[in-house]
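Just one protein chain is left out here, and the rest sit where they should.
After this line comes chain A, so read on.
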Amino acid sequence: MPRELIFVQVGQCGNQIGMRFWDLALKEHAKAKQSLLYDESLSSFFRNVNSKNQELRIGDPIQNLKARALIVDMEEGVINQIMKSPLGELFDEKQCINDVSGAGNNWAHGFYHYGNQYEKHIEERLRKTVEQCDSLQCFFMTHSIGGGTGSGLGSRIVGLLEDNYPEVFRFTASVFPSGDDDVVTSPYNSLFSLYELAKHADCVFPIDNQALINIVDQIDKPNKARLVKENAHEGSVGIKITQFGEEEKRQKPFDKMNSLIAHLLSHITCSMRFEGALNVDLNEITMNLVPYPDLHFLISSMAPLYSLLDSKLQPRRLDQMFNDIYHPDFQMITGQPSLHKYLAVGLLVRGDVAFSDVNRNIKKLKDQLRMIYWNQEGFKYGICNQPPIGQQYSMLCLANNTCIKDTFQEMTDRFQKLYKRKVYVHHYKQYMEQSHFDETLNGIQNLMVKYQDLEMAQPKKYQRIQPIF
């Protein structure tokens, strides 16, 4: 009896990320188990059906894998691409919910217009997908929040998930717009989405394009000489095996960035699928890293960023990984957590890393991190035995840090710049009341105040409770 996840890919960005993810998932499972049997770890992400579309059980040979996913887009281009590609076999049309004309980069169009139109349809498809699961753990949504579909319809779906399945966790990997985003209405779209995510999601992993570009640049930079030498004994000189596990030259522009996100998703769910000395399930992630229900935005960073082909684990490199993870260059969202307060930190390690190495490094780093006073030992760590593709080991750090409020502040500022002059507001008023703008601003303001309060919190001396005799 497996523990399943259902993916919900919404909008252009969400679907493109989704495709990289499915590609990676198949590769990972193929590498983990050489047998051709449908096993428990595969069943977290896939169903197995025969040619008559009947469900097969665990232990049966693999016939047709179908992804446990819902593909949502209000324009055809990306979905058509997906269905035409080899990965298209993972989906049948019943899993796709689409329309033709798109949402025009208008959150309200996505949320209200398409939301209302497709609500019943989405609920029904969800129900069918959920019924195919024995023990559903969570929904994982991928989308961007700057556009119209991913942001508007995506937000609507998160709310629907909460209404219909309140017990099932709702995680999102949300792409936040960068400062120089080319969609003019993205400040509105992103703040509206942010408000919905704050209300209805259990855990959000914010990601921004600028940070991803930064990471991709670092991987591409020379240290090439060293990497070529390391690759030499693999028999393929000059072709770098990057974090992505495939040949670099075949990749399209956003592919590398999306692959990073795919790696993030895989890393978060690895403990559910593979064995480990110290398992960390998704429910443990929310439990440990979210001290107050609204404050569920986790900054993710991953290390190392390049492939290490040495077969022996060298302690210096391992320790280096621990140092790197706290450096802003390795983050998936721009921000300066070291200048703010950490509320909680999760460290998920994959591969052959000893428990005591993790412990030792945490002891060393503890003093450099500003932890909130009542959570000085606020570390949760997990060890999964299965390393990621192309690497011996890797680490994911999920930090609940008050620096996210700076990100929210920037988003609010950009929103205000437009809203003060009521620019483009009429586009939104076609579908909703203007009061929504003010309500959203208020909501985000409250959220930022909560973070600010925690940032400024000073240690208090509390009386210990009197003993009971």
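Definition applied: contacts are C-beta pairs under 8 Å (C-beta built on N, C-alpha and C of every residue); 3 or more make two chains touch, one makes a residue touch a chain; residues count from 1.
The rule we apply is simple: contacts and distances are computed from a predicted model.
Trainee: Given the options "Glycerol-3-phosphate acyltransferase 4 isoform X1", "Glyoxylate reductase", "Tubulin/FtsZ GTPase domain-containing protein" or "alanine transaminase", which would UniProt use as the protein name of the unshown chain?
Mentor: UniProt lists the chain that is not shown as "Tubulin/FtsZ GTPase domain-containing protein".
Trainee: Which one, A:131, A:180 or A:377, makes contact with the chain that was left out?
Mentor: A:377
Trainee: Just name the one of A:49, A:62 or A:362 that touches the chain not displayed here.
Mentor: A:362
Trainee: In the whole complex, not just what's shown, which of A:30, A:277, A:339 or A:449 touches the removed chain?
Mentor: A:277
Trainee: Looking at the whole complex, which of A:95, A:137 or A:392 touches the chain that is not displayed?
Mentor: A:137
Trainee: Can you list, in ascending order, the chain A residues touching the missing chain?
Mentor: Chain A touches the chain not shown through residues 1-3, 40, 134-135, 137, 275-279, 281, 283-284, 286-293, 315, 344, 354-357, 359-360, 362-363, 366, 373-381, 383, 460, 462, 464-469.
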